[in-house]
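Here the complex is missing a single protein chain, while all its other protein chains stay put.
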Amino acid sequence: MGHRLRPILRAFGLCLVMATQTPLAMANPAETKRLVISNSNTDWGLATPYLQARGGLGYMLTHFVFDNLVGQDKSGALAPELASSWQVSEDGLHVELTLDPQARWHDGTDITSADVAFTFEYMAQHPHPFVSLANVSAIEALSPDDLRITLNAPDAGFVSSVLVGLPILPQHIYRGQDNPRSFSDPRAMIGSGPYRLSNHERAKGRYVFSAVENYYGGTQKYDEVLIAKLQPEAAIEAAAKGQVNVISDLPTRLVDYAKQHDLQVDMSPAGHPIKLRFDHAGLFSSVQRRQALAFILDRQALIDIAYRGGATLASLGYLQDNSAWFNAETVLQYNHDPDKAAALLMRSGWSRDEASGRWAENGSPVTLRLITSGREQALAQVIKDQLDAFGLDVSIRVLERGALRKMKPGEDYDLILAGGSTLGDPVTILERVFGTRWNNEQYRGDGTLRQLAEAQARALDPDRRAALLAKFQHLYSRELPAIMLLNVSRTIAHDADSKPWFFDDGLTLGIPVATHKYMLLEE
Amino acid sequence: MIELRNLSLSVGDTALLQDINLSVATGETLALLGPSGAGKSSLARLLLRLLEGQPSRTLRHKARHRGFHWSGQAIVAGTDVLSASVGQMRHLRGNQIGLITQSLSDALNPQLTMRAHVAEVLALHQITDITPEQVFATFNLPPELLERRPAYLSGGEVQRVLIALSLLPKPKCLILDEPTAALDPANQALTVKAMAHGRAQRAQILITHDPALALSVCDHIAVLDQGRIVETGTPRDLQQQPQHPKSRAMIQQPRDTAPGTAAAPSGPDVLRVHQLSHSYGARPVLRNLSFSLRAGECLAVLGPSGCGKSTLARLVAGMEPLQSGQILWSEATRPARPSPRPCPGPCPCQIGYVSQFPHRALTAHFSVAQTLAEALSLSQGRLRWLLRPRHSDPATLTAICNALTAVSLPTDAPFLARLTRDLSGGEAQRLCLARALLVQPQVIIADEPTSSLDQCAAAEVIKTLSDLKQRAAISILLITHAPAVAQALADQQLTLRQISPPPAAMLRRADQGANVEPTPSLIHAAFMGDRPVRRERS
Amino acid sequence: MSAPTPRIPQTITRYRRQVLGLFAVVILTLLIAASDALLPAYVTSTDTLQPPSARHWLGTNDIGQSVLTGLLRATPVTVGLALLTAALALLIGLTMAGLAVVFPKKGRAVVLHLTDMAEIVPSILLLLLVAAWHQPGAAEIILLMAVLTWHDDVRILRSVLLREIGRENIRLARHMGASWPYLLLHHILPAILPTLTGVYLQNVVQAVMRVAGLAFLGLTAGDLLTWGSMLQDATGYLHTPAWQWLLLPPALCLTGFLLVLTTLDQRQQRHARLRQGANP
Partner (left out) sequence: MRPKAGIGISRGKAAALLRGLLQRLAVFVFLLVLMSVLPRLLPGDALDVLMDSDVQRDLQESERSALRDQLGLGGTLIEQVGRDLMRLLRGDFGYSHLHGAPVSRLLADALPWTALLIALATPIFLGVGVIFGIEAGRRPGARLDRIITTAMSLLASVPPFVTAMALLLCFAILWPILPTGGAEPLFPAEAPWPHAREIARHALLPACALALHEVVRYFFVVRGEAAGLSRRAFVINARSRGISGWRERRDYYGRNLLPVICARLSQSVATLFTASLFVEVIFSYPGVGSLTYQAVLDRDYALLQGAIAVLAALVLSLNWIFDALTDILAHRG
């Protein structure tokens, strides 16, 4: 039998050799100051604007490597990054910027206004997934460090969404690249940020970032930042051994387990409330039914059952408490009240069968079609049970997100349960509430709400904008284009030394990631 | 030396051997003569303790134990092998006791060359003074065989290699289990010669069903019948004055093999076969065969296996399409009343077909009554598409009982309800006959009706057939290879000859060699039935 | 000759096993149909992840549903899925085997090649592909699994069918004028019933394993409650004591059911062997 085993042994040996020869990431752990961040998700792509994966963490990695024009300080206020200063003109149509003269690309080339102008033009051709440049009409370089951007229309959120969100590309590298999505050579990762991607092992889901020398924005706290793919359980055990510093996505069920291992757990609402959206043309065109639904659902019970401490009650006025524009006073409250709900439904034309307690419309029983993706399946189940107890039949369909987006209101569903971001500058309201894409609320109403949203997006004066947004939130909570059910918490665990950085309003565009690159810099 | 005392062997509830007492001294050869399937091979294996089973005395619930169990003593080379430990047995095997078995196609490890086989035994018994080449030379084996695997050896060569391997350690006792059964005469002679090698130094038991071999080779013969030794003696005694009827039947050659008396009734021809030829692919089976069968007459068609007898039966019965020639039936065999459905094939409905293997011709999950009721319905064309024929109405029941009585089978309810798979071979064959009778046949075609039956059952069936012939004046076309059967029944005999040598010999690529002479083996076949079909690994 | 009036003990006793089996299937179907009304509702509650107690005998899962209720509700679904999948696979296999027997040479080759090809399709890859496309519900699972497993049965069924059809009793009955449907129903099917039962039992075992596996990977429709999907729910709680009541009950049910099936299969095989042995 020996001769039969030999090839197997040989293959086995080969595998061992291959496995042992994987490059060792850590040269000298003792001398290197290192931060290890674990994440249970898969690959996040490469740290370039075009090769990053679709999720928020992908953007965060790019953010380590590519600086934007404007950044945020610890409080979330705008702060200089590549641009040392910027000025918006009175009419809101021009923005003039001055670049930091110290800023250099990783290969040592100076960053000039030509790079910025190139980026705007290049991104107009090869759209950045997150940032729209449709409102930019022209950009001109005034000097190597000065430039002016001209807009088509005034935009209150231009600086806080476009300039804060858009990574700047090196002209000398990206010029002539027709297809940036398949440009994955190491040169594609030459950026302007504090770190560069020095190693990436896909199979293990491991990224190693090393500090760039002479970074213009300050000194890096860590020589190396390692992002490792680890199941949260394994990550907790590794953290207990001191191998992991930050666990960036801790499931709520493991909070106690993490605390047992002497980790600090930070929890805060992620600003990604789970919304119950409606088919506004069908059964729920009536505002009374939408309000009735808000009265039927016991949102606290939803949280207790489906999230078990991993979520908080969301504000029903669209903006959540982590937004600078949040105004709690004007938002209406809907406490769990079946009687009120029943009265509202009666008024809307539905009737309740006395014997069975089921609701009917024109004599035929009502069955609500609820669709959702797999992530919110448990919540959907709880909602179904609550509505069922009230006398409304619900049929749940769980769909993959690709399929979900093709579902047509009225034809395929009455209700959609899905999460959605409310973070970022409120200019995004226009699209998220009134847009027609599948994950927009697709609300029409009588137009008042929309006028308010448009007015605030044009309002350059912060006070006026705040007033408009307060009114918007009040009206939103009355008309309920969607019911903001609960605000899922992001939970991270970390050791005593590392201090993950939370922005209340999320990273730049509203990405709820706790590890901002500024936590990697000395203060 | 070997001594068996009160040895009994049974499997499940069936006793194979009972109270066997034998003793074989060194230098002697004893033949154990008996029909196939009587537990002789099991005895051979038991003596080497190669049988999976256990002694009876340790067995509480005999009936529940499905394997073999045995009792008594068997002293081989000074050890009681029936109570020896595993270690003792391992030492005994090969060293003291040798075994040569009958199945040749599978007797050697297909994965090892001959050299490996020999070397293995040499190493095992620490024999260093002889090389494999010398071993082969001693046993008349060509040295080029050493590098071959068993698949490339002929049966005779395999047998000689086996003998060589068994004799190498010079065992004191040797058990030969049908060593020549599958060999042609030339190889038989060579094998017998090889067996004689050094036989003065050991005790041998030769297990066989071939009296000729037993008579020629052995010093003593023990005749086995139904698990008991009925007679022992020297070959000469047994040949001249056999005491027991069984041994007489087994050993004495039938004297008169003359064709039967020509007291044939001279009725009209019911069947005339004219210039019949048939072939399977390129292989011709029948060529220009012509004969006729008269009413009330029995025509026996004799011939060795593979000469086309069964083909003839199936052709005449219309179960196989006619290739060339004519089969003509007289008007008398046409159905009395018009059948609603025309019979397939050229033959009329009014013939009965009785096959060689009664159990194969019966549906195992049918009861006796169902079997007959179905045949009755079919013959009357009353069978509906999907409904099972009923047998509870009196007319059917009477017909069934009549048919059963005609073949001397009981007609009581338990028997009617018995499943055909629970019937004995004789009963089953008679049931087949009864089924054939239900068609009210003019002609019965019986294809080897007794060959798969034991002697008693065969006798019953033959008696039934001859009754039918005489009482019901039914013509019988009897296909058989047993002259005894033909003689008992037939008014006329017809012997077929093989057209060309059969292409399939017993071993792949091995010597197909001499054509087996038909006569002696045919005589055995009459007693023993066909040799069990050799197990061929798929 | 006396005219006996034999009463013949009939079918019920002879086909007791089959009748019992049929009976069990009917009962099971009724149970599945009635389970919704008979069993307590499988509702969410605020008692999440409760250990077994007098109120919830097997504890509750992470959204407060009683594990016992879930187990009871999943039982008819899991068992029914397996039985139906196996039956459909057997039906397809039997049809193909039948076609391979009755077709002339060309058609037979086509059927056999099709079987060969079905045999070498790596079924998990196909399952993944389809699951990525659409998470299958009950009907789709039955169809998909049957389509992926029928080939296992074809060869054995074909050889059994060939053996039966080539038997002398069939040829004789055919010669005497029996029609094929009659022969199939009364001669062939009863004769191959033990084989069919054996093949069916093995199909069921395979189906249980595969369906549970698919559910365990979370690739079946979300609202399909099976033992496999309950196991999938338990995977997140291995590090907490909750595995004792989340993991063990469905795992034991699954194992128990499979054990019953394998035991049945072995008994059936032994039975068939004995019967064969009794009648060479």
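To keep things simple, chains are lettered A, B and C as they appear, and every chain counts its residues starting from 1.
Throughout what follows, a contact is a pair of C-beta atoms (placed from the backbone, for glycine too) under 8 Å apart; a residue touches a chain by one contact, two chains touch by 3 or more.
Quick caveat, the model's predicted, so the values are computed rather than measured.
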Visible contact partners (per top-of-document touch definition) of the missing chain: A, B, C
Candidate in contact with the missing chain, chosen from A:D146, A:D266 or A:E400: A:E400
Listed residues B:I20, B:L33, B:L108 or B:A436, member touching the removed chain: B:L108
Among A:L230, A:L297 or A:L319, the residue in touch with the chain that has been omitted: A:L230
From A:G420, A:P481 or A:P500, residue that would touch the chain that is not displayed: A:G420
Sole contact to the chain not displayed, among A:H272, A:R290 or A:K384: A:H272
Absent-chain interface as seen on chain C, which is shown: 113, 116-117, 120-126, 128-134, 208-209, 212-213, 216-219, 231, 235, 238-239, 243, 247, 251, 254-256, 258-259, 261-263, 266
Chain B residues touching the omitted chain (full complex): 45, 48, 50, 52, 67, 90-91, 93-95, 97-103, 106-112, 116, 120-121, 124-125, 147-152, 162, 165-166, 169, 537
Missing-chain contacts mapped onto chain A: 1, 4-5, 8, 11-12, 15-16, 18-20, 22, 24-26, 29, 36, 42-43, 45-46, 48, 51-56, 59, 126-127, 129-132, 134, 179, 181-182, 184, 201-205, 228, 230-231, 233-234, 237-238, 243-244, 272, 400-407, 419-421, 424, 431, 435, 437, 439, 509-511
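Methods note: only the chains that are shown with their structure count from here on.
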Rounded Å distance, chain A centre to chain C centre (Cα mean): 46
Mean-CA-position distance for chain B and chain A (Å): 85
Interchain centroid distance [CA atoms averaged], chain B/chain C, Å: 43
Chain B partner contacts - residues on chain C that touch it in the complex: 1, 3-9, 14, 167-169, 171-179, 181-182, 185-187, 190-191, 275, 278-279
Contact set on chain C toward chain A in their complex: 43-46, 48-49, 62-64, 134-135, 218, 221-223, 236-240
Complex contact set, residues of chain B against chain C: 317-319, 339, 341, 343-345, 349, 353, 355, 357, 359-365, 367, 369, 374-375, 378-379, 381, 383-386, 388, 391-392, 394, 397-398, 401-402, 405, 411-414, 416-417, 421-422, 439
